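Input: one structure, supplied below.
Heads up, one of the protein chains got dropped from this complex, but the rest are sitting where they should.
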């Protein structure tokens, strides 16, 4: 693997999922692979799970880890040709090349503006690193994608599925803040690549980018969508068509035990209790959100392993 | 040792103190004990000594260390059943379980509000981690306790005492800000467990929680209390009865060489010079505050060692 900026960088989905499950059984099996190799993690935004699980994954492989909260440095400039006479101190061209010399792999977290749709779609921060860095880039959630989360989700479904082709439903949920579409986008793409019956349900106006949903069935009736589901992934996102807007906070879309029935409950976390999903669901044995979070370590570790192997 | 949230978690006080002193002589003697083990340190509040000494201690034992300033993530919710529609993003139930999967031990620093006495007394943050985490918790100073400091203090007294049962005095000191009672509380409890003659002196109104001081003699006359002392621990705390209030900033309570005479001067640091204690005391050979701070490493290291040994 040459980089992991989106799930299209995966060569074989069944293989990477199985290898991640094997790593989980023996996390230190490749602890010498990362000797003399350094992961630099760059955060433009807040992180808890992603930060800790990715650091853990790299250390399980014997890598050195260096972390920079970009706010501890200064504002970076991303525009070509700009006269940097204002509030940006260093151009991404220099920053990415320089950091590449201190790292063997760079991982980047950079959220969208949710204001400028075209700019967010261009993945200007992530792709500037891809363009100017001279080492492989890992996406720790970008403007429109969260491929490490999607890989952890696929591992979790593989571990828990009881039928060859389970039914999986992505169900939009209410939320007080405008959130990115990144988690939903990457989950949708991942479900299109693994052997599941996949449906999306949300209120009208919350259609995700059609270039991502493609022919995945979209139902506006949540109950109809949830019928017979094996896995239900609740997640809020802000509107894509009315970009970044909150159109609806209808608590009828909150996930409940009544709706969930016997399905496994999935969420990427952090989750707002009794807004996105009830306490009863999260505290039940049907909730697999903690297991999903654990699989973040092994999603990151298999990605780091495959990139490290490609370096030699 | 299963956890170290307060000094009651110590099984044998003489033994842990002696073992810490032995570790100090050979800090790397157990450097393989922590192989493949990870300490996650979570800071809700500022730290200098605690952060550096605890990280050092873990690395002396060969552990991996991951540090999260909680402010680099987001606000956590601690109330059960709350509808998380406002400014908290993740519930401690998820956070503690998730972080437990990335760590073998979690250390937490979370100061009191000094506003809500009952809530602070409940140790809501620390105890939420104890309740929801699935790995051992170490207290790096909580609302009402600072047991790593108290252990370092006991080590220091053991190293320096010239009589079998030295006289130790905890002497309240003035301070411009309202400070927690945590250091004083844990020091009092520690002195009750080791072989010392122990007295507390403070102005009226500064009585600590009587459930902690128990039958420890309290004197309102500082000079009388200091008479013949071998060790004097100066420390400010805000009022417990008029909770979190500053009742008094009387500089007559500042520690001076005249009052100290030949006693050793102790303080947990940071200390405000010429407010809590004079320059002359801190710069004299009677001050043992630097040695106390050094013993923070070995207090943390013996605690980590005992918890690690219990994991196997």
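First chain written, first letter: the chains are A and B, and each begins at residue 1.
Keep this in mind: a contact is a pair of C-beta atoms (placed from the backbone, for glycine too) under 8 Å apart; a residue touches a chain by one contact, two chains touch by 3 or more.
None of these values were measured; they are calculated from a predicted model.
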Option touching the unshown chain, where A:29, A:84, A:115 or A:214 are the choices: A:84
Candidate in contact with the missing chain, chosen from B:20, B:140, B:255 or B:289: B:289
Sole contact to the chain not displayed, among A:7, A:20, A:52 or A:99: A:99
In chain B, positions touching the absent partner: 28, 43, 46-49, 51-53, 55-56, 59, 69, 176, 269-275, 279, 282-283, 289-290, 293-294, 297
On chain A, residues whose C-beta touches the chain left out of the figure: 36, 38, 40, 64, 66, 68, 72-74, 77, 80-86, 88-91, 93-95, 97-99, 101-103
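The definition used in the following text is that only the chains that are shown with their structure count from here on.
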Whole-Å gap separating chain A and chain B, where each centre is the average of the chain's CA atoms: 39
